[in-house]
Structure formats: C-alpha cells, structure tokens
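Note that this complex is displayed minus one protein chain, with the remaining chains in position.
Order of writing sets the labels: A and B. Residues in every chain begin at 1.
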Amino acid sequence: MSEPLVEVRNLKQYFPVKVGFGRTIPLKAVDDVSFTVNEGETLGLVGESGCGKTTAGRSLLRLYKPTAGEVLFRGEPVTDRNITHMRKQMQMVFQDPYSSLDPRMTVEDIIGEPLDVHHLCANRRERRERILELMSYVGLNAEHARRYAHEFSGGQRQRIGIARALAVDPKFIVCDEPVSALDVSIQAQVINMFEELQEKLGVAYLFIAHDLLVVHHISNRIAVMYLGKIVEIADSDELNAHPIHPYTESLLSAVPIPDPDVTRARQRIILEGDVPSPLHRPSGCPFRTRCRYATEQCAAECPSLTDRGGGHEVACWVK
Amino acid sequence: MTAMSERLLSVQDLHTSFFTDAGEVQAVNGVSFDLDPGEILGIVGESGSGKSVTAYSIMQILADTGRITGGRVLFKGQDLSRWSEKQMLNFRGKSCSIIFQDPMTSLNPVFTIGAQLREAVVLHTERRGREADERVKELLELVGINEPEKRMKQYPFEHSGGMRQRVMIAMALACEPDILIADEPTTALDVTIQAQILELIQSLQKKMGMAVILVTHDLGVIADMCDNIIVMYGGRICERGNAREIFYNPKHEYTKGLLRSIPMVSNMKKKLVPISGTPINMLNLPQGCAFCPRCDAAMKICLTQKPEELVINQDHRAACWMNVKNAYEEATGA
Partner (left out) sequence: MNLNDIPEKNPLSMQLDLSKFSGEQFSLATEEEKQQQDVMSESTTFFKDGMRKLFKNPLAVMSIILLAVILATIIFAPLVVPYRYEEILSVEGKRDKGAKNLAPFTYSELEQRYIEKGGERFPHIFGTDEQCRDYFIRVVYGTRISLFIGFFASIIVLIIGMLYGSISGYMGGRVDLIMMRIVDIIYSLPDMLMIILLSVVLQEVLQFKSGTLLAKLGTNMVSLFIVFGLLYWVGMARLIRGQILSIKENEYILAARSIGAKPGRIIRKHILPNCLSVIIISTALQIPSAIFTESFLSFVGIGVKAPMPSLGSLANSAREGLQSYPYKLVFPAIVICLIVLSLNLLGDGLRDAFDPKLKR
C-alpha cells in the first residue's frame, strides 16, 4: 500500500459571511485539514455540529471550491479541469434519503443518471442491464425500477442513493451521515451493505457521522474534528481504548452506551458550555475554552497533529 | 404494591387513532402501563411504534385528526380522557409537562426567553410581577443557565440548541409538575450537549422527585437513564421490565433483534444482524403480531393471533409467542 488512494493536504474552506455594511468575515468551516484514505479502507470522520465534517467531505469532492489546499487522487491533483473525470472515481452518498432523490424521477432514471452523464453505456439495453445489476447489489428488486422515490421507505431510498453512487464504479465514496436519518433496525441493514460492498468491490469510504458507536464499528481509522480542525486520528480500536485528546476523551465518555451496567459505571466527563460559533473561534487551540487542561500556550498557538506512535496522531500541547 | 387508586398515572388499554385522508391510522392499540412517583420510565421504539402518540395522548395534545378511541388514562384515580378542555388546561403544565425534541422550533421566536417563562409561571401559580420574575430567575439557575438576568431579555435565536432545551426544561418545571414527559429531548442535540441535558434531567429528577416518562429511539439513552423500560412496536407493547432485564434477558423477538443490530460494546467489529424488512405501515396492520412480517422466528400462530402479555418474572413481562412455545416444549418434553 505505497500510495494512499486519496490524500487531502491543508484543505481550507472559508465562506464569507456578511457582518454589517459591506464587511465580510470568513467563516472557517474547514481550517487546514490533512488526512489520507487508503485503498479499500474506511476512514471515519466524527465531530459535532459545526465542526466542518460535512463541509470537508463536500470540499474534497469539489462540490464547494476549496479556498486553499489540495486533494490528490492516486497522486494526481483534483482540479477544475479534470473534475469531470474524477467524478467517476469519487462519489457521494447523502444523509437525507428524502431530499437526496429527485421526486420526479423513477428509480431507473435516478440510478441511470450517472451512466447518462458520463456516457458509460452504449445503448439502452446495456444501460438497463447495468441498472439492474446495481439494484441487485443493493438488494432492490427489478420491479422497483419503474417506481418513484417517494413510494419507498427511508432505508430503501438510501439504497437507491448508494446504487446511484456505485453506477460509475468509483473507488472512493464519501458517505455523509448515511444512516443518521434511518430507524435503528434499518441502520444495520445499510451498514452491512456498505461493508459487503467494500468487500466485494474494494471501495474506500470516508464515513462521516456523529454516531460514535456506528463509526467505530465500520471504520478502520477514525479522525475527530472540532471547529474545522482535526484534533486526533488513530485506529478505531486504539482511539476508543486510548483516547489522548481531551475532546476525544469527553466525546467518548458522553456517548450513551446501550448496556446498562457499562454505561452507569462510566465516569462521564461533562464539558461545560456550548460549542463556540465557527465565526468567533478562540485563538490558538479551538478547544481551549472548554478544556480542563488548557494552558497559556494553548491560547497563543494552535497545535498541529503529531504522531504519538503507531499512526496515532494528536494535536495538543498538553497531552 | 400500591393500591390502584394511588398510582400516579395509570394508562389502561389505551387506543388512539388518526383519521386521515388515507384512512384510519391506529397509532396506539391497547397500551397499558403504570407510573409511580419518582420513577423514570423509558418508552423505546422506532418511528411508527406509537411511543410519541402515547405520550401525546396522556397530555391530550394530539393533532386535529387524532383521537383517543378507547381505554382510560387515570391520573391519581381520575380519568383524563373524559376531562373537558378546561380541566386539561389546568392539568397541562401544572401536573404534567412535556418537553419536545426540537428546541429550535418549540420556543416562540418573537418573545424573549423571560417572557415565555413568565407566561408559564403566571399561568399556573399565584405569582405576579416581580415575584414571577424572581421565580423565572430561579428556574434559569435551576437548569444551569448562568447570568439569568441577562438571558431573560434575550431571544431564542440568540441561544444554542442546548441552551434552548434548558429553557424548555425550565418552562416545563415552572410549576413543579408531578410528571415530566420528555419526547426525544436530546435527539436533535450534539453528543456532548446531550450528556449535559441528560445529566440535568437526572439531577432535577432527584431534586424535585417528579416522575419522568422518557420517550426515545436511542437505546443508549434508555440504558443510561431509565429504571423501567417499555418497548413498543406497531402501537403495542412488546416487552416491559427493568433495564437489566430488557438488555440482558430480552424476551421478545423485536427486542432481541434490536439488540443484535446495534454495535456491541464488547465486540465492536462483530457483524451486525439486522432486522429484515421495512418499518411497519400503520395503515395496514397485520392480523396477528405486528412484528411478524419481519420476524426471523415467526411461527404460524404469530400470523393470526396477537400475543398476550405474560409475566416472565417479577420485573419483566413480554408479549411474544416464542415464550409460549418454549413453555409448551418444556411441558411436553419436546
């Protein structure tokens, strides 16, 4: 595994926000983020609202034009010029199964659209066959092809979205909270499907979610984001067993665990206060306002990720 | 065992339906449970299970198309479902309050926080004017909001989700109700804020001694907070019991399925076993057990007959034919 499949270097995504008359300040949604995703692996990206994980995923796919930084696919930079070609390699599955499918299109058309845009099928028959193949990958019956999206349940709609993403045979899929909007009993179906597809097709995922248990289950490695910065990256088991960054510690301790003995025995680290607004970020380390260990250095300078051994990277002065 | 009439809340064979364009949706089909003072009861289920509708039926805040079609809701011995709107107005907010899921939309954006809290206080207590304001400040402090004087004058949009939820809790507790119903109180909040709010609810409950009905789909929250748990599916109760019984000794196929389909703490990488099929269509309820179409262990009897709730042990009851089958096989030595 010499070269990572996807490499993100110093990605910045700032949005200008109007304050007052004619003045704008940048909303630093993603502030200097770097990570890699290897072939066939799953990198989980977690964080709470406002941390920038969704924006990071979209910037990576150039759905927003990045303010700075670069994204490399198999070593080749992704630019406006090759983006159409890159879209065949990198795809996205969206969170809301209700708004990510066009209500006026049949299932067949939704899944077939990528084939049409990239002219992947020579004729109608080939197109139909490919669509049916994709539908079978995600467990949909052929008879569902003529129906409209609104006739299906959330879980089924999500499968349609996944089939659509798979149509171009991508090597990398950004999954933006793909199971958050689903019932618990359906989540497992879709999670298993993601895993099976990875085994069968060798797709790599950037799995963005806020449900830490699910992310731990499906990911090989996990990156934790806070206010636009990555604060920790590690193997998922390692992260859960030995979290180093104070934010990761409190995040993990705050997750309710569906096991009465375990969860009640836990010492919860309750963070004071709310997440600061991304518009008014604290100087230095963004977490320092809620951190128990904050020092003067934390206010002065923002720490960068350093390797603590075995690929476990942490951005913290104190720990 | 307290006598029936002294039960704080006793829901008996509740049936609630919605009469829509598409037909009658039987959201709640025969739900019965009791609530003791100071008890934290969790009602867990997915969308369509009827858990929220049950809570709304107690408070009688169903949408226009909904109605209680059967059963009784006894509050300290009196049947709420027969009460007039005037009596209900006295009950809501005073004896029983509710906090909702989405803190963004449950506060009125054009009134200050102070004004909304003051309304709750004035409506149900004798306090007026300065006394009411004092009480508002007390409440804000109670829910952990610093600088109450400043916050009182602010509008909801100036506050984060967590803060607004605290304000909702303050409003609900303004009159020290006997029962607090929390309908998915933390679903819309971030994990760390969720922890704060749950901590808050727990400490307030200890301090004020009210009973709490926590309605949620999050098994983690249920495991953490609740003494007793009711699992609902398709408008009926599948299983009820204390937390340890439900999680470690589930006796309903739905509960078992749910627990198998979530990542296990002890073995995070173990493959999840999903529940097959799609969520129930409430317009078309099956004749037998509501869970039957999705149940891997479904039997012929499940197709046609709804299972009755049977006692498993002192803290545990379940309505599943599987238990009857096991007893039968034991009895006949099969």
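FYI, contacts are C-beta pairs under 8 Å (C-beta built on N, C-alpha and C of every residue); 3 or more make two chains touch, one makes a residue touch a chain.
Note that the structure is predicted; figures quoted are calculated from it, not measured.
Annotation: of A:Leu101, A:Leu140 or A:Cys298, A:Leu101 touches the absent chain (contact as defined above).
Across A:Glu3, A:Glu126 or A:Glu151, the single residue that touches the chain missing here is A:Glu151. Of A:Glu70, A:Glu113 or A:Asp235, it is A:Glu113 that touches the chain left out of the display. One chain is missing from the display, and on chain A it is touched by residues 58, 61, 63, 83-84, 87-88, 91-92, 94-96, 99-105, 113-114, 117-118, 146-148, 150-151, 161, 164, 168.
Counting the whole complex, the residues of chain B in touch with the unshown chain are 20-22, 65, 277-278, 281, 284, 286-288, 292-295, 297-303, 310-313, 321, 323-334.
Operating definition for what follows: only the chains that are shown with their structure count from here on.
Chain centres here are Cα averages; for chain A and chain B they lie 32 Å apart.
Interface residues of chain B, counted against chain A in their complex, comprise 46-47, 160, 162-163, 190-196, 198-199, 217-224, 243-244, 247-248, 257-259, 261-263, 265, 268-269, 271-276, 278-279, 294.
Of all residues in chain A, only 48-49, 153-156, 183-189, 191-192, 195, 210, 212-214, 216-217, 236-237, 240, 250-251, 253-264, 268, 270-271, 274-275 touch chain B in the complex they form.
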